[in-house]
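Note that one protein chain of the assembly has been removed; the remaining protein chains are unaltered in position.
Letters A, B and C name the chains as they come in the text, with residue numbers starting at 1 for each one.
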Amino acid sequence: MTTPILELNDVSVDFDGFFALTDLSLSLSHGELRSIIGPNGAGKTTFLDVITGKVRPTKGSVSLRGASIVGLSEQKISLLGVGRKFQTPRVFENLTVTRNLELAASPTKEPFSLMFKKLGPTAKDEVHRLMDYVGLAPFAKVLAGSLSHGQKQWLAISMLVAQSPDIILLDEPVAGLTDEETNRTAELIKSLAGEHTVVVIEHDMEFIRDLGAPVTVLHQGKLLTEGTLDEVKSDPKVIEVYLGQAD
Amino acid sequence: MVQATAPASTKTILRASGLNVYYGESHILRNVDLQIPEGEMICLIGRNGVGKTTFLKTIIGLLEQRSGNIEYDGKQLTSQAPYKRARAGIGYVSQGRDIIPRITVRENLQIGMESLPGGMGKNRHIDPLVFELFPILEQFLNRRGGDLSGGQQQQLAIARALLGKPKLLLLDEPTEGIQPSIILDIERAVKRIIQETGISVLLVEQHLHFVKQSSFYYAMQRGGIVSSGPTSQLSDDIIEEFLTV
Amino acid sequence: MKLFKKLIPWLLLAFAFFVLPAILSQFRLNLFGRYFSLAIVALGIDLIWGYTGLLSLGQGIFFALGGYAIGMHLLLVTQNDFTTGANGLPKFFENYGVDNLPFFWQPFWSFPWTLIAIWLIPAIVAGLVGYLIFRNRIKGVYFSIITQASLMVFYHFFNGQQKLVNGTNGLKTSTTEIFGMVVGSDDAQIVFYRITLILLPFAYLLCKFLTSGRFGDALIGIRDDEARLRFTGFNPVPFKVIVYLVAGGLAGISGALYTIQSGIVSPQYMAIPMSIEMVIWVAVGGRGTLIGPIIGAVLVNYLRSLVSEALPEAWLFVQGGLFIFVVVLMPDGIYGWFKNGGFMSMLAAFGLAKKSATYPKVDMDEGYAAES
Partner (left out) sequence: MELIFSQLLDGLSIGSVLLLAATGLAIVFGLMGVINLAHGELMMIGAYVTYVTQNLFRPMGEGIFELYFLFALVFAFFITGIVGVILERTLIRQLYGRPLETLLATWGVSLVLIQFIRSVSTSMTIGIVVAVVLGFLAQRFAPKKLKQASFYPYLSGLAWLVSAVIGFLAITALSGSKFLSKPWFGPRNIDVTAPKWLQGSWGSIAGIELPGIRIFIILLSALLLAFVAWFLTKSVWGLRIRSVTQNRQMSNCLGIPTDNVDSITFGIGSGLAGVAGAAITLLGSVGPNLGAAYIVSCFMVIVLGGVGNLVGTVIASMMLGIIQSIIGSGAILIAFPEIPNPSRAVIEFFATTSMSYVLIFIFIIGFLQFKPTGMFPQKGRSVES
C-alpha cells in the first residue's frame, strides 16, 4: 500500500453549532476512483469544501501527499493539484469553449505571463484533445453560456482535466443529464481514474453502479460505511438511513 | 414495470397534467401527470435527484412550469404567487424545513397563521392542537427556531403548516435525517390530522414505513412518473427499484 | 464588409483629427477635445467595471491627480503677471503667505517628470488603494462604497489644503504658458485637441491588448465567477490590482488633457457626482465593449452641452432619466443594444425588417417548442 495522496483525519466542521461534518476520517490513494453517496444534508458538499479550502475545518487535519493544506487559500490548493467541479456546472459563460479550456490549461496563472506569453503547443494540443474527446470540438468557438446543460457539465469536467490535477473532485456530474449523456459521462470518468484520483459524489445509483468503484456512505456528517456497492447495499445501517428501518 | 394508473377516488383536490419544468436549461420534470384525491394521503417516491422536490415546488409556485396544467380545488393555478396559493389552502413543509432561523418558535408558529383570512394580525392564538401533537414545541416557545435540533425543527415545520389550516398539505421528506422515535411521532401526527380534519396530503418520502401509511403511490425516475398504484400493491421489486440504495 | 466595419472607428478618428478642426468653431472644437479626453477615463472604467466587474466610484481621484500634476507644472514654469506672484512662486501662494515652495512641488519643475507623473502618481495611488481593498476580498457594493468614500477623502483633503494646492479654488491653467504658447489660446487648444486624439487610440489599444488575450479572459472570469477562477488556481488579487492601476493611470492622463482644455483643475473634479457620471457614460455607451465607453463619453457630454445651452434647468432631469432608463431598460448600453440586434429587432417588431433567426441554440429541446 502506497502512502495516501489525500488524507482526512478526524475532521469536524461546525457552522455556529450545526455540525456539517463530525470526526470524518478518510484516505484516498493515487489513481483511485471513489464514489461518495449519502442522503441530503449528509455533509457531502462540505466535505469537498474542506478539501478545496473553501471551508476551514473546526478540528482535524487535511493533508495532501503528507503535507497539511489546512488554512491555504483556494487557489493555492488548486495549484497543488486539487480540482473541483461544482454541483451546478460552473463555466465562464461569456468565454468560448476554447478559451474556457485554455484558461484552465494555462501552466502558469500569473497575470504577466498571461499578458505576454502565448499558450504553449502542449497545452494547446491538450485543449484540442479534450474538446475532441468530449465532443465539444464543433462548438469550440461557441460561448459556453449557450451550450446545453450536458455540454456544460462536460466542459466543466474537461476544464478540470485541463488543469491536470492529481485529484479530481466531481460534485454531481450527471445531475440533469439524459440517460445517454449519463452513460458517456461514466465512461469519461472511468477513463480518468488511474492517472488521476477521482472522487464522485452522486445520487444516481445506476450511475454509481456503472462506475463500479468503492463506495463511501456519509450520513449526518459522519462516515457510515465503506465498501463495494453490493456490500454497502446490504449493510443494515445503510438500509436504515435510506429506508428508515430494515424491513 | 408496473402500469401507471390513477387513484380510483372520485373527487380530486389537485390534478397535475403534462407538467414540464426546467431549471435553467436542464429539463427536470417531464410530462408529469398526478392526482390527489380529497381526504387521502398520496405518496411520491423515487431516489434522490429525480425531481420530487421540484414537483412540490412547482405546485406551491416557487417554480413555474413551461408547459402543462395544475388544477387545484377546481381552479387553474397559473403564475400565481406562492403566498396566494398558501392563502388558497396549500400548506408546504419543505425539504430543508426552512424554519426561519433568527426568530422564536412562537413567531415561527405565528407566521404559519399568515395564510388564514386576516393574516397573523387577526390570528394570534396558537391552536393548542399543535402542542398536543408536538409537546416539545410548547416547551421551546421562546427559543430561536434555528437553535432547535433537526427533529424539533421538523415538528415545528409541520405544526407551522397546520396552523394555516390547509386543504392540501405538501410534505417533502419529513423524516429525512431524523431519529426513529421522532419519525414515529411525526407519522402519528400526520395520520391523526388526516383523520380529524380530512385534509389531503402529498408525501414525498423514502422511509418505507411512512410510505406504507399512504393509500396510493407514484414512483418517479429521471423526472417522469414511471409507476403508480395502491400502496398495498407496493412490491419488493418496486421498493428495490425506487427506494433502496 | 468586415474589413470596412473594422475601419469605421479609424475613419471616424481621421475625420475628427483632420476635418473637425476645419469645420467647427473654436468653442465647439474645444468642447469636443474635452469629450475625447473624457473618453479615456471612460475606457479605464470599462476595463475595471465592464470587464472585471469592479464598479469604482472613485475615478475622480485619479482624474484630478493627473490634472493637478500638469497644473502644478504649468504654474511653476510660467512666468507672467497672471500666474506668478511677487516671490516668483505661483500667485496663489501669496494669499496664504507661503514663501517656500512645498516639497512635493519641486519635481514638477521638470517637464519629463510631469509627463510621467501624470499617469504614474494616479496609477500608484490606485494600486495602493486597490491592494488594500482587494486583499481582503472586499468586492461588489462594498468596493463601490469604499472607493466613493476615498473619493470624498481626497476631495476634502484638496479642499482643505489651501497652503499646498490652493484649496477650493484649484489651479487655473488657462493663463499659463507652455512652449511659448498661452495654454488658453486657440493655437494651443488645437494642439491639445490633436494630442488628445492621438492618445485616445493608444488608450484604446492598451485596453484592447489587456482584454483580448488570456489576461482578458481571466478578467472576465473574475467578473463572472471569481470563486470558480480561484478554484482553477488563479489568485484574483494581482489581476484586480493591475487593472485598477491601469484604469487609474488612464484616468490621470484623461484628467491632464481635460485640465489643459478646460483651463482649470479643482477639487470639483473629485466631487462625488463627477465620478458617478463617468460610470454612466460607460453604461450608456455599452460596458464590456471598448467602443461603447468612447461613444458614451462623447454622446452624453455632447448632449449635456446641448441641453444645458438650451434649457439649463432640464439637464439634471435628462441626466437622471438617462441613468434610470439605461440601467433598467438598456443594460448593455447603446453599442450593446445595436450589437445584440436590439435595433434590428425593433425594426422587425414594426415589420420594417425581416425577423432574424432567434439566438442559435446549440440544442433545441421539446420544452421550448411546447411553450412557443
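Odds and ends about this structure:
Everything below uses one rule, namely that contacts are C-beta pairs under 8 Å (C-beta built on N, C-alpha and C of every residue); 3 or more make two chains touch, one makes a residue touch a chain.
Because the structure is a prediction, the values reported are computed rather than measured.
Shown as candidates are B:22, B:72, B:92 or B:218; the residue that touches the absent chain is B:92. Across C:280, C:297 or C:334, the residue that sits in touch with the chain not pictured is C:280. The missing chain, though absent from the display, is touched by one residue of C:13, C:98 or C:152; that residue is C:152.
Remark: the omitted chain is touched by one listed residue; of C:4, C:27, C:103 or C:350 this is C:350.
Residues of chain B that touch the chain left out of the display are 60-62, 81-83, 85-87, 92, 94, 98, 100-103, 107, 110-112, 114-116, 119-121, 160-161, 164.
Even with one chain removed from view, chain C keeps its contact list with that chain: residues 55, 132-133, 136-138, 140-142, 144-146, 148-150, 152-153, 156-157, 159-160, 272-273, 276, 279-280, 283, 313-317, 319-324, 327-328, 331, 346, 348-351.
Rule of thumb we're sticking to: only the chains that are shown with their structure count from here on.
Chain B has its Cα centroid 33 Å from the Cα centroid of chain A.
Centroids of chain A and chain C (each the mean of its C-alpha atoms) stand 43 Å apart. Put simply, the C-alpha centre of chain B and that of chain C have 56 angstrom between them.
Shown for chain A are the residues in touch with two or more other chains, namely 148.
Counting partner chains per residue, chain C shows two or more touched chains at residues 365. Within the complex formed with chain B, the chain A residues making contact are 17, 37, 39-42, 148-149, 152, 172, 175-177, 179, 203-205, 219-220, 229, 232-233, 238-239, 242-245, 247. On the side of chain B, the complex with chain A involves touching residues 23-28, 47-49, 95-96, 147, 173, 175-177, 180, 183, 206-210, 222, 243-245.
Against chain A, the residues of chain C that register as touching in their complex are 209-210, 213-215, 217-218, 220-221, 224-225, 227-235, 238-239, 242, 359-363, 365.
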